[in-house]
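I have a structure here, written as structure tokens, and I will follow up with some questions on it.
Missing here is one protein chain; the remaining ones are kept as they sit in the complex.
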Amino acid sequence: MNITQILFFLLSAMAIFSAIMVLVSRNPVHSVLWLIAVFFAISGHYILLNAQFLAIVNLIVYAGAIMVLFLFVIMLMNLNKDTEPKKNIWMKLAGVVSGGCFLMVLISLVRQAADMQGKAAQTGVGDIGLIKNLGKALFSDFVVPFEISSVLFLSAMVGAVVIGKKA
Amino acid sequence: MNAIIFSALMGVVMMFSGILTQNKSVLKYIAATGLLLLIAANLLNAEAVFSIKVNTHGLISFDRFGLYFNTIAFTATLVYVLLSGSDIGKVGSGLYTADFFALIFFVLCGLSILSSFNGLLMLFLGIEILSIPLYILTGADKRNLKSNEASLKYFLMGSFTTGILLMGIALIYGATGSFAIQAPPIVPSTGMVRASFLEVAGLILLFVSMAFKASAAPFHFWTPDVYDGAPSVFTSFMATIVKAAVFIAFIRLFQGQAVVLGPSWKILVSFVILATLLIGNVTAVFQQSVKRMLAYSSIAQAGFMLFALFSGNDLGKEGILLYTAAYSLATIGIFAVLIKMNDYTLEGFNGLAARQPVLAFVTTVCLMSLAGIPLTAGFFAKYYMLASAVKAGGALWLVVIAIVFAAISVYYYFRVIQAMYFREGEAGTAPISSGFKIMLIIVAALIILTGIWPSLVLSGFYF
Amino acid sequence: MQDMSKLVYLVPLFPLLGFLINGLGRKSLSKSLISIVGSGVMLIAFFISIGVFFDVKANGATVVELFPFIHADTIQIPFAFQADQLSAVFLLIITGIGFLIHLYSAAYMHEEDTQHYGRYFAYLNLFVFSMLLLVLGSNYVIMFIGWEGVGLCSYLLIGYWFKNTQYNYAAKKAFVMNRIGDLGFLLAVFWILYKIGTVTYTDVFANVAQLSSFDITAITMLLFVGAMGKSAQIPLYTWLPDAMAGPTPVSALIHAATMVTAGIYMIARSNILYTLAPATQTVVAVVGLATAIFAATIALKQNDIKKVLAYSTVSQLGYMFLGLGVGAYTGAVFHVMTHAFFKALLFLGAGSVIHAMHHEQDIRKMGGLKKALPITHMTFLLGCLAIAGIPPFSGFFSKDEILMAAYNSNPLYYYLGLGGALMTSFYMFRLYAMTFLGSFRGTHEQQHHLHESPSAMTLPLIVLALLSVIGGFVGIPEVFASNAHSLEHFLAPVFAESAKLAHPHHLEASQEYLMMGISTALIIGIIVWAVNRFKKYTDEGQENSGLARVLENKWYIDELYDAVIVKPLHHFSAFLKNVVEKSGIDGLVNGAGKLVGYGSRQLRLLQSGQVGSYILVMVMAMVVFVLIWFNDHTIMNFLKKLF
Amino acid sequence: MIPVLLILIPLITGLVTCFLKETGLARTWAMLSALATLAVAVTGIYFYSPAQLSFDAAWLPALGSRFTLSLDGMGKMLVLLTAISYPVIFLATNRNNYPKASSFYALMLLTQAGLMGVFVATDALVFYFFWELALIPVYFLCSIWGGEKRIATTFKFFIYTFIGSLLMLIGILYMYFQTADHSFAWKAFYSTALSGGQQAFLFWLFFIAFGIKMPVFPLHTWQPDAYEQSPTATTMVLSGIMVKMGLFGVVRWLIPFFPEAVHQAGHIVIILAVIGMLYASFIAIRQDDLKRLIAYSSIAHIGLMCAALFVGNNIGMEGVMVQMFNHGINVIGLWIVADAIEQQLGTRKLSELGGLAQKAPALAILLVVLAFANIALPLTNAFVGEFLMFNGLFRYNIWIAAVACISIILAAVYTLNMVQKIFYGEPSTATANATDVSGNIRLALVLVVLLVIFLGVYPQPVIDLTKDTVQAVLAVKP
Partner (left out) sequence: MPIQYYIFLCLTLFSIGIIGVLTRRNAIIVFMCVELMLNAVNLLLVAFSKMHHGAAATVDAATTAGIDGQLFVFFIMVVAAAEVSVGLAIIVMMFRNIHSVDINFLNRLKN
């Protein structure tokens, strides 16, 4: 086990544990914080995979901006305590079971996938994840979607204004 | 590319015109003019006279199928705006009319992307550009709890589905290393198709998420609630043009994938068709609210549109165009009338024929078109779907079942006709302008004309 | 009289004209005009018939084709008339007696108001027209037209007094029973058409050889079923007595000149087929004989003057069928003729009595009418003598011919037939004695109004009485004078083919004389006994018991039919209507609709409104989809097995 | 051009009628239109050559469907029936004051256009179109102007027939893909060879559609209700002409295409039809409602026609042709009487009627003639048809024919029952103040009765008219 593997497993464990904590936390604020922990773990993975740009963006956009927005809303609504009444236990069970089933069938599918046998993701090497390369690609091959996503933002903006404005 | 650029630009124009004027009819006519421009631009593109050349690096490809669909969708939107445009201003506080129009144009931008995407990235972006404005339009009536609820439901389920879609894309990417829509894999001499399990899983997830957007059972659950809760004007838009776009994308995406999925593809699709027809038609029978009935009926219609996917031949592609045109026109017509009604329940329609003969007549034509009665556009729409399935072969049993459900659909569509014509009542409506009536009559005439001579719509579009 | 046969279509045409004139003009024409038209057309028809008769006699048969009736594919059915010996005889009977009945009706029905009077004559003319079609047609289809036509007219005339529901039932019964027979006839026609390809008599009879013996038996049996219905044989006879509901002249027309003789005519017409089908012949003979005796027993105890006559008709028809069954076609036709004379006479006489008695028909309430109605009495007596078979009255000759032929075929037929003849004389003279002899048993008012009928009514009686007396001389049997049977000679061409196949073995003349003597003696004895017994009849209102009661109630046959056939059928159709249709088939259809409604109410519950459950279903569906993909081959195989 | 005119005249006049506000005007206009159609039909049929009786124009080139119309013998006969019936129907229902008369007459004329189209179409898709065009106006006619339970009843009728038509559509589609050059033309269907399995499958798809329309047992339950609830004019069209669409369909669009299946499944159909005849006759015996009685009697008659269609011999088929025409005439006559009674007395319960013969002798006589036509008495028109049909059936199977023949007895029972209960006996409270029919109704009835008798005595015109169709249809042997 080299350091990469150790880091991988560590980060994975952290991600999964934090993800589960997001679910089980009664307090929404805790959930948000656990989710941020998940994002950090994932960013760690990105770094392991030599995708530094995404790692940073993930931290800034997700863990930073988006989660702060969440926190902000939760605070705004004063939901920072355990307000969620108990959900029907059967519904919960059904949710867990079907989610579990989903995982099971997908994993069994992937395990049988012959073309994934023996393949590995590069860790620590390869420079496609560097901002220089990504930027080049973004503004050459992917310039159309990049521009188009502005429409998305525009409509999100309009929407947020329309919906968010009082009255 | 014209359509995408112009629709986005028109969205911006609408936003700004909202600053310049609050006059709703002016806004309506600006939008209508914009749509005319859009149609013209798209037609120019389709006729290869003028198009803005952009190097999309293969991410988008414009073909006749997509461009033709754009024309249909834009025309339908134009009809929609002319018919119900003035009702858009009445939604919510009435302050955001320009923004609603802008959002509609952004939806059209998403629609143009969906009709011409050439890779999963553009599909994803297109769907999101289509969906996000819709979440907002659904919740546009902010004081109305039903509208709020519909919006939140739509949003939660929609974003969940986005997750599913993305997982599907990721798995496909893992298997193929690209986001392009796959050409059919080479069939080895043994006749067996060796598809990567990962790709299969991805396709299934993709199928599920597209089925969700197309409101095919068992992923349809959002449809009745959202259509019911959303302001009726926007329901009209969502149930017609948006839905049509999703179907076009669906077919674009899955043509050729049938081979990858192997024999189970037909099983899957026929299962979905059956479930959709069953739930859509049978549940609609019970509904007392015409609006909610139309929501279920749109599910049922989706069941029929899925035949194009099932058969996967050119007849199906031609048919889906006609279907979207016929279905959109009829549904827009009905909704335009529905919006004017004081009471959305069946009782509310009682005796409409005596009080508003034009409204009743046009509604009847529209309902008949939806039911697929000959001499209306809806007949040829259904006809093409069934024909494509028969041509594809091996699905006669499915076609027969579809026929039975079509008969059930007559039941609930005709209940409205019965209410209007055969029952006594005081159907109350908002004041009706004569322009509105003329527009309605044009819609009815279009439906009947297409029903008698469908080549009008399909001319120049045969594969 | 040359070429008179060519004009044979005029014979039915005139009654048809009469029907149209009287039918359409029943409101505008006066009564006398109506009766003149009604009777006049008959008279003209009668004259033409005479012409035709002599033409046929001189020049043989002629076929007159009017227009193609049905020409479809290989079927060629022309609307054509055939004037030959058989039809000529019937023409004379029908138009002649028909005319007399029309004449009689003119007076008898005079109380009716003009409109109904016109209707009556129209029906009467139509009746004659139908009968003429029946006997004149040159093929079975035209015969069938007449065949059904007389059924229709009997329906109309029996139900002439339509206000009376009972009468309507009788009319309906007559029609339906006739239809049962018609069904047999129709099937026979189909059979002939199928096997021979034509229904024209001459072609059919010429090609009998194409038929297997099974075919012939089947065809003749089916035809006989038709005859049973029309000529009121067991088991389809019950309509005829009920048909008394119509006006009395109508009964005379039905019983004497038209309708009931159709069966005889048809079998005589198809004689060659019957001769080739011995099995059917036996059936015909047995059914005829049974009917003759059975009806006679019923007649013994009837008290309605017309009912007695009606059962006597049934009985006499039985004799005719006996004659047909034993191959004595001429005898049967002969009996038709004489029977037409005396039965018309008797009915018209009865009508005269009823007329005088103000529509009283119960003979228990009559008696001693001899003085009040001298002409009626005299003619009626002659009629009774004729039907009883006293020589030299007409009935003797014809009945004797049939019985002799029956003896030749099977002596048992003869003995039973003789028994029937004895009963005939008994009930006829019981009727005669109770009506005309003894003392009057009716009300004083009736007695006060008793009077002889007008001459329009008595004239036909006299003519018919004359015919009844002398009518038998056209068929003097071989034993009395050789070659004196002019009717047989005349009809010989019609029965020629059958005659070739028959193996007649004549009785010794002495034996024949002996049998005639004994039977005549017995009949006279019975007559004397009956007259003596019933001329002192007093109406004490006593109830009959035992066999007499059974006879009075006609062996309870009507009740039996009602219980065995009519009621079950009614229950069956009620069951179909109320259970099978409503709850069964329609229930299924409506049930499908209800099922959809129920499904709708259940399916809507899926739409719980909870986002969580919606997504749950989605996730489960995804799992199922993946599983489907894993097992696609299993599923495909399953589906293939299913479809 | 004639076939086009036959469709266009009622279609255009019908559309025009929508805009005539005045009742009397609409009525006259409709009558004129019907007469014009009749004139065109008669001229076309008797004075034009076959070439002039067909029409061909491009319609949906991509679908392989052309707007082709042509008139053969059976088509001529049914066109004639339709053309004759309409003036009679308008005449007889002239006095029924339908509210919104202009819409009423417009829809009636549209129905006529549809019917005409069905009878002249030689392209399957065109045929299907007209098939439905004939149905939709009827739906509105019945639902708006019908009786008390009209909405539910008509709805059932509509959905019932709609399912049938859709099944036929699938059949048509399937056939379309089997044809060599992907065409809907009758000729293309005709010359397409199909395997036995395909034939059997298609046979039932088509037959159910036609069988519902006829209707044949056990698909008949919409019919008595629909006849009972519809306005009489529509009932006349429904029973007089529309049911012929089913029979027509079988002859034109079924028998020539699937000879093998007809040979095999025909047996089942014949047995079903014969069961239906007896079944309907038995039910008719117990009917108290005049309209329902006529309806069930009609089912019985149609049953015979349906059976005779499948016997596969000329005689039976020719009988059907004759009977199609005659049944149309007769049943319209019966409905006129039923309507006259109901309009005047306000009831059609047999148990409440009686004694009408005294009050309305003319009506009584006319009905009696029609009643006897209904039981196929010789010299009425129905006899010829039934004679030929039973004959055909007899050639097919003696036992089936014998059983089927029982219906002629049952027909006598229920028809005479009807006549007796309406007309005979003493007048009831309902009929005490009745008056005789007069004016238009009388004229219409007299016309019908004259036709009944004329065609009963001289049926040859109808036989000659349809001879070619019968021969052509039966030329196909499995």
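Chains: A, B, C and D, in written order; residue numbering restarts at 1 for each.
By definition in this document, a contact is a pair of C-beta atoms (placed from the backbone, for glycine too) under 8 Å apart; a residue touches a chain by one contact, two chains touch by 3 or more.
All values reported here derive from a predicted model rather than from experimental measurement.
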Touching partners, among the displayed chains, of the absent chain: A, B, C
Residue of B:N55, B:S178 or B:N342 touching the missing chain in the full complex: B:S178
Residue among B:L125, B:I181, B:M305 or B:L370 that touches the chain left out of view: B:L125
Chain B residues touching the omitted chain (full complex): 121, 124-125, 128, 132, 135-136, 139, 142-143, 145-146, 148-153, 155-156, 159-160, 162-163, 166-167, 169-171, 173-174, 177-179, 224-226, 228-229, 286
Positions on chain A where the hidden chain makes contact: 4-5, 8, 12, 15-16, 19-20, 22-23, 28, 31-32, 35, 38-39, 42, 45-46, 48-51, 53-54, 57-58, 61-62, 65-66, 69-70, 73-74, 76-77, 79, 83-85, 87, 91-92, 94-96, 98-100, 102-103, 106-107, 110-111, 116-123, 126, 128-129, 133-134, 137-138, 141-142, 145, 149, 152-153, 155-157, 159-160, 163-164, 166
Residues of chain C (touch criterion as defined above) contacting the omitted chain: 604-605, 607-612, 615-616, 619
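Definition applied: only the chains that are shown with their structure count from here on.
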Geometric centre distance via CA averages, chain D-chain B, whole Å: 42
Approximate Å spacing (C-alpha centroids) for the pair chain B, chain C: 77
Contacts with two or more other chains, residues of chain B listed in rising order: 200-201, 411
Per-residue overlap in chain C, given as positions that touch at least 2 other chains: 593, 622, 626
Touching residues (chain side chain B, partner chain A) in the complex: 4, 8, 11-12, 15, 54, 56-57, 59-60, 93, 95-96, 99-100, 102-103, 106, 109-110, 113, 121-122, 125, 128-129, 132-133, 135-136, 139-140, 142, 151, 174-175, 196-198, 200-201
Chain C-touching residues of chain B, taken from the complex the two chains share: 153, 156-157, 160-161, 164, 200-201, 204-205, 207-208, 212, 218-219, 221-222, 224-225, 261-264, 267-268, 271, 278-279, 282-287, 397, 408, 411
Parts of chain C lying in touch with chain D, wherever the complex brings them together: 23, 67-75, 79, 115, 141, 144-145, 147-149, 152, 155-156, 159, 162-165, 168-169, 171-172, 175-176, 179-180, 182-183, 186-187, 190-191, 193-194, 569-570, 572-574, 576-577, 580-581, 585-586, 589-590, 593
